[in-house]
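Complex shown without one protein chain; remaining protein chains in place.
Residue numbering begins at 1 within each chain, and the chains themselves are lettered A and B in the order written.
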Amino acid sequence: MSELMVFDEVREAIVMSGGEEIQKCMQCGVCAGSCPWGRMEEKSEFNIRAMFHMGRLGYDGYESDDYLFACTTCNQCAVRCPRGIKIPDVVRAMRSVIAETGGIPKNLKAVLGSINSQGNPWSQERGERTAWMKGVEVPEYTPDKEYLLFVCCTSAYDGRSQKVARSVVELLQAAGVSFGIIGVEEQCCGESVRKIGAEEDFTRLAEYNIGLYNKKGVKKIITTSPHCYYTFKNEYPEFGGEFEVYHYTQLLDELMAHGKLKLSKPVGGKVIYHEPCYLGRHSKAFDAPRNLMSSVPELQLVEFEGNKDNSLCCSGGGARIWMETRAGQRFSDVKIKEAAEKEAQVVATACPYCIVMLEDSLKNLNKDDVMTVKDISEILRESL
Amino acid sequence: MAKGIWVFAEQRDEEIKKVTYELLSAGRKAADALGEELCAVLMGRGVGSLAGKLGEYGADKVYVADVDALENYTTDAYTNVLADLAKEHQPTAILLACSVAGRDLAAQVAQRLGTGLMTDCTDIAMEDGQLVFTRPIYAGKAFVKAACPQARPVMATIRPNVLAADAPQAGRAAETVTVSAGAGDIRQVIKEIIKQISTRPELTEADIIVSGGRGMKGPENFAILEELADVLGAAVGASRAAVDAGWLSHSFQVGQTGKTVSPVLYIACGISGAIQHLAGMSSSKCIVAINKDPEANIFKVADYGIVGDLFEIVPLLKEEMKKLLA
Partner (left out) sequence: MKIVVLMKQVFDTEAKITLDGSGKINKQGVSLVMNPYDEYAVELGLRIKEKLKGEVTVVSLGGDEVQSALRQALAMGADKAVLVDPGTEEIDEFTTATILAKAVGGMEYDIILGGFKAIDDGSVQVCGRVAEILGVPVVNVVTQAEVEEGKAVATCDIDGGSAVIEVSLPAVLTAQKGGIEPRYPSMKGIMQAKKKPMQKIGLAEIGLDAAQVAPKVKALNFFMPAARAAGKTVPGEPAEAARELARLLREEAKVI
């Protein structure tokens, strides 16, 4: 009897943490069949269906870096689930039960610690948050500006990604957008914090950011990353943060349609578009990135075999970007190989995490002499 | 009356460790300021002949405990001898090296004598007539100055290589006092001692790390980093790119997806400085970057950078370090 009690308690704990949909699962296995982990060269022990089964019955055995924390929250399973379960939410709930008790992967503890202390996950100095702005002038956000530009922590601190932030700024300026940044008072949006399961930390971040934006009079936000976009748009309202949120591709697409953004210079070459999960599948912004790239003269846009709802993740979501994925199990390797087969010269994407993952794969597969990874903003800037 | 600044003279294989001379030099200044004598405590088997050197480095008196039971370090034997001696002579202070043995011994003796102990100190000074010690806390992210106002002896362990050792005075002799006290009951029974020829420390424990990236071009080239590491007593690390290429195993990987390190000195060779790598090592106290690409991100966090061919520079650096550390 006592064992049975334990089973119920585990399920209840997951439900209490926001994973009520685990109870809707009928164990059909479409999720596991869709999961990218199962499609890699080297087999992974991770099985999302089995994890749901264990969670519901209160079994042990999935509390590890390579199981509970394997899911990249790419949402591939969820768009196919016949019961419509928001699977990443259940994964998040399961993680949060463990995370509350300190069972967080070592690398992710450092991420949380860094966000708490420095406001960013990369263990970089809070005071250097605006270091990315070299060479571009960005005004401070004041209420007379239409938009707040929120530069993702990765683009604020990573030398490679800083170029993306500067490109976005140049494009917005070229299109005459009224925007500003807040700067060192900013903190991480908390997307990964929530995915890690650290709900308390996420709540604190969200409340801080919402308070800051409201104090500054922010109504509309432009993000450089689809992760920040998703979180501001879909998760901040739970905490009273009501903002009009745009990923930069969405706004630029609108501006182009209204003739405010003009792309004229040809940028030749074959470009393949890697769809960021949080822009595509999670947010259904399939058209804006494609519209933008198709408008660049002489650019030849090609597609991966799986795209839009069936696009393969880079493996950097769900806080996996801070965890080690063994060679042979990296989704980004598969993407680079396919891009190489299709003889693309550029892999284009619109997410700082995707860039980190894809560039690592590019180097690892020694394809960096024939192909480059670019953010869409970088391509567009060349075409200005 | 309590008197005397004592230095625990650490030796291994009948050779005095360099840090002992550093402690003697610092102890000498403290003893002079207080008008007390400087004593060294030398323990081991067959170590009596080393006492002379301690005199040359400033000791007025050397207590020599030369018995079989002290051949290898054991917590109990060394604690018994040092604590008994201190109880008998009531020194003002006892300084030890912050080595594995030094800190082990210091904790036991401090408790047995009911006194305070400041560990891992990087500086020692006389302020208002008392010994004041500086020690890094939070992995060097802050420092504290501390003292032991009442309890005696004041005890401290001091990091090797942070204090300067004065030049020895040839012919300066110390009074040698043979310690007859026994080592007592030794409860730690040594079954085996495994000496490492190369004592390369564990990455996260290392004070110095020599790390290689994709610029190393192949696993065979890590030999030059290993040679430099051996000269420095450093650990060898690698960037994710080098690990991904299969040149080293994941246990060598420095970075946010590998190991987070904060050594005193981090030497990055052929590492471009991806954010994942920087996040795992940018809290290092001193960062050196050697890379042929002047635009490499690693230079942004480096205290010292050399733009050039690491295959030329690293072997030269090894020779320079050898000379310096000789």
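One rule holds in what follows: a residue touches a chain if its C-beta (ideal position, glycine included) is under 8 Å from a C-beta of that chain, and two chains touch if they have at least 3 such contacts.
Quick caveat: nothing in here was measured; it's all calculated off a predicted structure.
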In the full complex, which of B:A93, B:L117 or B:I224 touches the chain missing from this view? B:L117
Of B:D32, B:D76, B:D166 or B:D230, the residue in touch with the unshown chain: B:D76
Who touches the missing chain here, B:G140, B:P168 or B:P219? B:G140
Contact set of chain A toward the excluded chain (per top definition): 6, 9-10, 13, 55, 58-61, 63-64, 68, 94, 97-98, 100-103, 109-114, 116-118, 123, 126, 201
Just checking the interface: what residues of chain B touch the absent partner chain? 12, 72-76, 79, 99-101, 103-104, 106-108, 110-112, 114-120, 132, 136-151, 161-162, 187-196, 199, 202, 204, 208, 232, 260, 264-265, 285-286, 288, 299-309, 312-313, 316-317, 319-321, 323-325
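One rule holds for everything that comes next: only the chains that are shown with their structure count from here on.
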Cα centroid separation, chain A vs chain B, in Å, comes to 44
In the complex with chain A, residue positions of chain B that touch it: 214, 240-241, 244-246, 250, 253, 256-258, 260, 273-276, 278-280, 282-283, 297, 300
Could you please specify the touching residues of chain A with respect to chain B in the complex? 107, 110-111, 114, 121-124, 154, 157-161, 322-324, 327, 356, 360, 363-364
